[in-house]
Each structure stands twice: as structure tokens, then as C-alpha cells.
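Only one protein chain is missing; all other protein chains are in place.
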Amino acid sequence: MSTHIDLNDIQGNIVKGYGHFGYPKARYIFYRIKECKAGRQFVQDINPLITTGVAWEMTAQSGENSAPTATTNISFTYQGLKMLGVSRLSLQSFPEDFAMGMKERKDILGDDQTSSPQHWDQIWQGEAVHIWISINGKSEDVVEKRYQAICDILANTNQGVEQVLGHTGDQGETNLPYQSASVIYKNGKPQATEHFGYRDGISDPYFSAASGNPDRVIGGGKPTRGNPATKEGWEPLENGEFILGHRDEAFETPKAPQPPLLAFNGTFMVYRKLHENVGSFNKYMNEEGKKLEGGKELLAAKFSGRWRDSGAPLTQFPTEEEAKAFGDKLSAAEKKLYMEQPNPSAPTVAAYTKLRQQLVAFNYDHDLDGSRCPMGAHVRRINPRGALEDGKTAFNTPGALVNRRRILRRGLPYGEVKDESSNDGNHGIIFMVINASISRQFEFVQQQWINYGNDFKLANEKDPLLGNHNCQADGGGKMILPNDPKGDKPPHFCAGIPRFVETRGGDYFFVPSLTALHMLAEGIVDPT
Amino acid sequence: MSLSGLLSVLKILFIGGIQQLFNKLTGKKSPPSAAGLTILCPIINGSCGQKSYAMQTRQYLQDMPLHEESPMAKVPNTYLCRFYVLNDVFYEGAPAVEEHLNSKYIVFSSNYYGDLDTYLTGMWEHAQEEVQKIWQHAVTFDRVQNAADFVAYIKRCQVNNSLFFNGSTGEPLEEQLKNLYLKQEFSRFVYEHQGLKPEELQCAFKAFIARTQPKNMSAPTWIAGAHKEIVKDS
Partner (left out) sequence: MSNIAGKSYAMNVVTPAKWYLTWLNKLFFGFVQLPGGAAYLKGLLTLSLIHYARWAIVSPKQFPHLDPSQPKETIKYSYMFFFSNFNGSWAQYVDSFHTAIPGGLDLFWTKNVKYPKSVPLQPFHAYITYNQVWTNHYYNAYPLASSNDVKNAQHLSGKLRAFNDVHSNDDPQDFQQAYNALLLEVQGAISIMEPTPIISLSAQAVEERLSHESEVNSA
């Protein structure tokens, strides 16, 4: 089905994961509006800097890449929209998840114990922030330059808008003016991993307006009953799952705030600062890894569903040996592709694409008992790929319980791990989610699939990596690693899993279209 | 014969008949299992003090204690059940016809195990006081004096289920609870006894069996209705 979406009107962070487009550095800056008029002025002045969703290679007239050196995007909390003078009628048409904000949703999100808001960075302690602005850049220098440009715009508001300080930093600072994020560098080389060593950002949902390589529908779209290794096995998800005003997977236009032009081509964003307890993770892998035949790397793969180095899916590459052989081929192909830039040969691209596809072109039909990839593994939880149909043809479509729960993940690691054996410090992931409904998509995944297990028939078992394992009374989480029912090896039981990931802050944001941004700046968002 | 009479015959032929035929052909006898009871009990129109009987009934239901304290926790073989007071039917808006009920009804819907007479008798015997309070304003309930009256009364208020869907199991409640207890305890056991030597494992397992008594349905087991894990020991 053809889709007509004006990518000029959509903010770029919706359709592009900048981290994958060669923007390894980022800053996230937050503001509060003190005075409505100044707030509108600020939005108006920022507007020309906003990066849209237009595909960069398409606009390249001269054959040169049209990509900017830095990108900027903007979004607003409910309180922010209120401060900009959006009418009450319009505000009340926003969903209650967004209106409440992340802090008030802590019980639904499982942000308890060490993840509860009292442990969040200083910036989240007071009243809500109003505006979120992101800068992504090819280098720290261009990020800084863009940041200064925004500081100048801020200065023009004469304190009518203030930058909110209070981010925790690497040196124990608690009052930094912005949150930095960056890919991780090892010996000066950028890595595709996060701090636990997992290759990250492999699989992102593919939807019609994604404007990327159409082959990415394989593994990124919604499952059909066709072969998952081919295009027949997948279809693009509907745009309305990620962008308001367009058809969604419920065969309608998603519920959206009023007036329609305010919502059209906009979406909702979740911003979360997630601290990674690297010390606990390494300790657990080392100790429990000794008890598991297959060792530490297998254990890490069982937790995630992918092998750490290569990202190879466990269900396709059940042994470390197979995964390594695949990983070697993939990195050789990546290297070749990199060497041949900017104009790689067609065979090089094809060879790389074919290997890259193997990371995502699969389902769990041959692994329904989870003896390869456990039902409780992270990637199988957050994207069951039709496995919730239990191998039967019972539903209208194999993705029936999944297609409405997909989220676009954006973001980058932050901080530096100085001591691999310690949890201390300031390092983790700035985790951002783009979705048309925060409660139906992000919150559902967080609550039902990360912090609970009933959909996988696992009672209260949680995601081993991201779950809010009880760090108090009962001594941590549990996970069963099933084994081949026809074999003679019993399943393995992992007990005492500590909480590896803790929430350190965040909120819910509305990402308006460029049109809506103009309307907000002009104060012309009128209800019916 | 009226049209509705004709349809009744058709109903017997089509539904009951086909089902009976099928059961006959397959030799299927329905063993005791999970069943659903649906009743609509008219509440007396009228009031006492400032409150109508329907309001009083609803308030009593709303204020009944929950979970293991619920009177229904005392009633053998109740899996899940609910009460609500139906004020009226819903008007769907034009072109639908607007219509109203002439009584308000206590709707009691129970999913239980076994045969209805036994179940209702158990309800009367184990929760008579609350049953009498719940139904005190129901039409002609004042004539109910004993278990047999109660069974007969409820059956008069019963409406047939067109379809009862069992997405769970059909064992007696006591077995369901014992099995849940065993699942919980055995799951803990396997997590705590991984990698033992054969002798140690067997020894621990025997101790586990002695403690949990898998074939003793009455204890140790989970307490019906408990919202926290509460084990009933012998």
C-alpha cells in the first residue's frame, strides 16, 4: 500500500536512529518555560535548526551527501505544552500517560527500590521539565558548536526560558547543564556495543515511512506466515504505530490529541536514563557462567537472545563456535564495506547485506520450547516475532499480539566504565522510545514483557537483563534456561539475579510535526 | 404453533440434538468438571429508610471483605465468582429502541466445580449468614428456609449459558490449589538443588515429598482466595 507522508513535516529522530547514521555524539538538554511569550519565541527561533525526516541521499543534488554535521530535535512534556499556552480543551485530549508523566507512572513501570524517582538525577527531582532538545553530531566539536547556537537562542529569551541543570556526570558532578551521550570507544575505535558488551541497536521496526532500504522489512516488519528468511515472511508495519495521523495496525487512525493539525505527523517519545550495574553483571556472568556448560558467553547469550560480540541470534546460532564463525564473516564484510566508502562495489554491499540480514531474518518456529533461545531472553521478550501463537495457526496473523507493541528505540550509551568490577559511577544508556501510544506500546512492553512473564507462561519471571529484580528480600531474579526435551540434559536454573539496570530519570514527551511546532510558536493551536 | 414455539423445537433439534447425538456417537459422558452458573435475581422494588433495596444490596456487596476474607472463600469449589446489581439495560441510541427493566437484578455468576446441587448446598451451609444478607431484598427470598429451598430458589433464577468456555482446568478446587502449591514449592526446590550429587539430591527430594505431601489434597496447600502466599499446614 503506498503511503504519502511528507517527510519535511516529520522530525528526523522519528525515522532515523542517528547513532546508526554516523552521529556518534549526542547531548540532551532540558528547559523550563518561565513565561509563555518567551517560550514561544524560543520555539520559533529553534525551528530553523530542527532536523526533518527527509532522506539525506535523496536531496543530494550534486552527488554529495546532504547529511548535516549536526542534528537537532525538540519535544515537549505536558507541562511544557501548558506553559506554551495550549488550550485546556486541547491539553485534555492528550492521553493520560503523557499527561501524568513518567514519575507518576512509576508503579506501572516498575520503577521501584533503587529505580524509584528519589534516586533519579537532580534534574528530575523538582517540578517537571518542559522542553527536551537533542543534538547529535559527527564529532564533539560540531555538537558543541550547535549547543552554543542554541545557548544564544536561549539568551534571547531574557530568562523567559531557563535551561534546567542537574544531570549527574562521570566525575561525581550532580549539576551538569546537559546529558552527554556517545558511542563507546575501545582503543580509539567506535564500538557497536553498550556497557555490558552487547552489540546494540540491531533490530528496529520497519514501517512504510521509514524511507530506508526496503530490504530492511526482513526481520524489521511484521511477520506473515511466509519464510522469515525472505521478504515473503514480512510486511512493513503501518506508519500509524509510530506517527500520529496515519493508519495503524488496528485498521484505523490512532487516537490523537486535538486539533488534528497539532497531532498530525507528530508522535510521543519516552526518555529514560538507565544506569548499568557493570560490576554486578560481570560478577554474575563469571560466577553463574562457571556452573553452565557452555560458560559465560553462552550465559550472556541466553540472557539476551543474542551473542554479545556479533549480535548473532541464539536461535539461529546455538553454539559459540557457530556464532563466532558468523561474527568473523560479518566483521570482515563490514570492514570491506568501510574500506570501499564512499562508493562500495555492488558485490561488497550485497555480501554485507546478506550477512546483516541473518541478524534479523528469523523467527522462533523451530525453537518453540526455547531450548536454543529461552522464552525469557531479552530479545525474545521484547519482540516475540509471532512466537506467542505457539506454533499454531490460531490467530488472524502470527504477529497479532506483537504488532501493536512495537517501539522505535533511539539513543546512545553515556558515561564511561572505569572499573569493570564496580557498579559505581555514571554509565548506562540514554534510552529513548518513539511510539504512537506510550501506554499501549512502551509501557506495555516494560510492564508485561520486561517486568512480568505471563505472556511467555513464565509466571512472574522477569527480563534477566532489564527486569526490576527484587534487590531486597528474596535475593534477586530467576530464569530458567530450557534444554532440548529430546536430549538428556536438564534445564539450567539461574537464581539470585541482581538488578542490572536502574532508572536514573526521564519523562514523557510529545514530538510535534514541523507544522505543529510553527503553530505552537505562533500560539495558534485552537480547539474546535 | 407459534413462531417462538417452532423455534424452540428447532433449538432442541439443532443444538441439543446435535450435541446429544455427538455425545452418543463418541460415547462421551461428561465427567464432573468446571461449570458456570448464571443467575438473575429480581430485587424487590421499594425502599427502606432513605435507601432503595437495590442500593442496599449493592452496598452490602461492595462492602464484603475481599480475597481470603470473602464469604465466597468459604464456599467449596468456587474458582472465581462475582456479584453485581444490574440497574437496567443499556440504550444503544437511535435507531435502537429505548427500553427499561421493571426490576433491578442481583447478577451472580460463579465458575465452580462439580454438580450444581452440591455446589449450592455447600454455599448455603458454609456461608448462610452472608447468603441471607446478600439476598435479603430479593423477591420471595424470605421463603427460603433451608439448603433445599436455596437450591430450588437459585435454580428458578438461573438462566442458561449459551456457551461456557473453559480456558483453564476442570479439577476440584482443592486439587487446583494443591497443584499450585506444588508447582510453587517444586519450582523453588529445583532452583535450590541444582548440581547436587545423586545421593544428596535423592535425599533432598524425599524430604521435599515428606514436607509437601503431593497426594494429600487438604494440606499443606494454598489457602483459597489468598492474595499473598499463605500455606495451610495440615
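So that you can tell them apart, the chains are marked A and B in the order they are listed, and the count of residues begins at 1 in each.
Just so it is clear, contacts are C-beta pairs under 8 Å (C-beta built on N, C-alpha and C of every residue); 3 or more make two chains touch, one makes a residue touch a chain.
Just so it is clear, the model here is predicted, and its values are computed rather than measured.
K.L.:
By the document's own contact criterion, which visible chains does the hidden chain reach in the full complex?
P.N.:
Hidden chain, whole complex, touched shown chains: A, B.
K.L.:
Among B:61, B:116 or B:147, which one touches the chain that has been omitted from the display?
P.N.:
Candidates B:61, B:116 or B:147; residue touching the omitted chain: B:61.
K.L.:
From the list A:234, A:281 or A:444, which touches the chain that is not on show?
P.N.:
A:444
K.L.:
List the subunit B residues touching the unshown chain?
P.N.:
Residues of subunit B in contact with the hidden chain: 3, 7, 10-11, 14-15, 18-19, 22, 34, 36, 38-42, 44-45, 58, 61-64, 66-67, 70, 72-73, 78-86, 89-90, 92-93, 96-97, 99-103, 105, 107, 109, 111, 139-140, 156-169, 171, 173, 175-180, 182-184, 186-188, 190, 197-199, 201-202, 205-206, 209, 214-215, 222, 224-229.
K.L.:
Using the document's contact rule, name the residues of subunit A that touch the chain not shown here.
P.N.:
96, 107-108, 110, 249-252, 255, 369, 389-390, 392, 394-397, 400-401, 403-404, 439-440, 444, 447-448, 451-454, 457-461, 478, 480, 482-485, 487-491, 493
The definition used in the following text is that only the chains that are shown with their structure count from here on.
K.L.:
Once bound in the complex, which stretches of subunit B touch subunit A?
P.N.:
Spelled out, the residues of subunit B in touch with subunit A are 190-192, 194-195.
K.L.:
Spell out the residues on subunit A that touch subunit B in their complex, using ranges where they run on.
P.N.:
Touch list, subunit A to subunit B: 291, 478, 492-493, 495.
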